[in-house]
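First up is the structure itself, then whatever we jot down about it.
With one protein chain removed, the remaining protein chains of the complex are shown where they sit.
Chain IDs A and B follow the sequence of writing; residue 1 opens each chain.
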Amino acid sequence: MITVQNLQKHFKLNKQYRGAWGSVRTLFSREYEVVKAVDDISFEVARGELVGYLGPNGAGKSTTIKMLTGLLVPSGGELAVNGRLPWRDRQAYVARIGAVFGQRTTLWWDLPVIESLELLQHIYHVPNGRFRQNLADFETMLELKPFLNTPVRSLSLGQRMRADLCAALLHDPDLLFLDEPTIGLDVVAKERIRQFIRHVNRERGTTVLLTTHDLSDVQKLCDRVLIIDRGKLLYDGSLDALQTRFGGRRELVVDLAEPYSDVSVAGATVVARENGRVTYQFTREEIGASELIGRLSQRFRIQDLAVREPDIEATVRRIYEERLLEN
Amino acid sequence: MRVFWEMTKRSFQRYLTYRAAALAGLATNFFFGLLRMAILLALYGERPQVAGLTVADVITYSALSQALIGYLSIFGWYDLMNSVYTGEIGSDLLKPLGLMRFWLAQDVGRALVNFLLRGVLIMVAFELVVDLVYPQTAVSWLHVLCTLILGWLVSFGFRFLVNLASFWSPDARGMGRFAFLSATFFCGQLMPIRFFPDWLQGWLQFTPFPAMFNTTIEIYLGTLTGTAVYLALLNQLLWAIGLLLVGQWVLQTAVRRLVIQGG
Partner (left out) sequence: MNHALTIYWRLLGVQLRSQLQYRLAFFFDVVAMSSTIFLEFASLALVFQRFETLGGWTLGEVAFLYGLEELSFGIMDMVFSGFDPSYFGQEIRRGSFDQLLLRPLNLTMQVFGSKFVLRRLGKIGMGLAVFLYAQTLITVTWTPAKLLYLPFVVFGMVCFFGGLFIAGATITFWTVESIEVMNIFTYGGGYLIAHPMHIYQTWLRRLFTYVVPAIFLNYYPALYFLNKPDPFNFPAIAPFVAPLVGILALLASLAFWHFGIRFYQSTGN
């Protein structure tokens, strides 16, 4: 579906001068620096995949999405979607994709939702029957009914997002781009939107590329993630594998039935001890959870225990901050 | 008083940071000034003087009519209105200054920056291309200084009153646009009031509009002399005091209303 090969986007930035005449100097200056927003990345996305696209701010995520949606022309490399070059034949290309940019709406501010949708029906040439059918489906799944006749400007953020999702899918696009679809929403609203995305991907076979800062979106939706930073593609694989590789130490919390003077055990370190409760840390490579529990239960009488997996959020933050993926 | 000057200083510095926007307007003001001059000169034709204004006078008038736009906020001022609509007015009410003095301090800063950046620079630009007239004696310059300050006070009093309408109506902006537009015409910014028919000049005497702009022009050009200058300054002073008093009274009513109804 999507083929990206050695894709590059370089921007020339004019050198900025400061001070009163700075802007004038900037205007006439020929000095510039090249910023490699996207630097030689390659990946493929197959039909029907649901891929998460991650990276810290300014990593090159939105530049990639802009190239994929035809808003930006690459400065090098190859990029084809469905065999088409997105920017070459813009109108024909965008007719087959859908896009939701979380912060902006594609709907008309003063129009009731339903009229915006009808306008989009005409813009995308959606046949009447198909439009009714899709609208009926999305109406139920996204619970649009209560606000179909409300002007977009009076919608809550969550309602607007649902309306925008519906708008992006009315013309049955093969490929859906979602940029921060759950930003600023509460837990219930987020969950509803995730369910909907999953449904669209599974039942309609729509390929979805999702960029987000909310890792629980990715955890719950994507089998595969791409991580980009400083314009380079650093990782392409499952989130679990990433966790296994970089997920910090796991923790085992044990409530001991009797007071013991020495609670140490081979393969794990004691990081906290409070009354009868002891917290051990261990890594996947050194010892499995069941083995550790076995060792402990041989030596101590255990009342209760719990294994804490490291937080994926923390893992990814660590990957960004410590640049673990770069070699 | 110290608080007032502190506020003024801060406002001055704040507006100074917008200097790029102020300077950007220069070219347009300059261009319109040139067109105004051409129109007035074409009206004059062969006449050396009309209604007491010489050709050099109307050229200078055209320059001043552009130079003072920023200083007097002739095309409109909506800051107080905006603070009412955004609710910022609430925190302004808690400031150690009265609301009117708070905005007066803000406006001193705004007016000064506009006077220096736009007013003076435009006059310099015109000086390079046309022959302007200047007051001849130190005393005349002193008169000009007084009338400039008083004209600004009258304009502030008027703008403040117009803005207060926002306490009553959610759509005071449209009304304000209308009010400022009319003021542009009645204060003599579009044409010197001397050129208007006598009946209109008679009517305008009873309004504060000429005191905002036209009086300043007349004193600058020296068309008023002797005691007439002092009478004109007194007239400006009375309008300023009058408008500020009315403004204060309306403000108190508005605030009382705001406090009672909770906005």
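As a working rule, a residue touches a chain if its C-beta (ideal position, glycine included) is under 8 Å from a C-beta of that chain, and two chains touch if they have at least 3 such contacts.
Everything numeric in this text was worked out from a predicted model, so none of it was measured.
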Tell me which of A:A95, A:A241 or A:V271 is the one touching the absent chain. A:A95
Which residue, B:L35, B:L93, B:V124 or B:I241, contacts the hidden chain when the whole complex is considered? B:L35
Contact with the hidden chain, among A:V4, A:I41, A:A59 or A:L72, goes to A:L72
Mind pulling the chain A residues that touch the left-out chain? 11, 63, 66, 69-73, 75, 87, 90-92, 94-95, 99, 101, 103-104, 106, 108-111, 115, 119, 122-125
Could you pull out which residues of chain B are in touch with the chain that's been left out? 24-25, 27-28, 31-32, 34-35, 38-39, 41-45, 47, 50-51, 171, 174-175, 177-178, 181-182, 184-185, 190-191, 195-197, 200
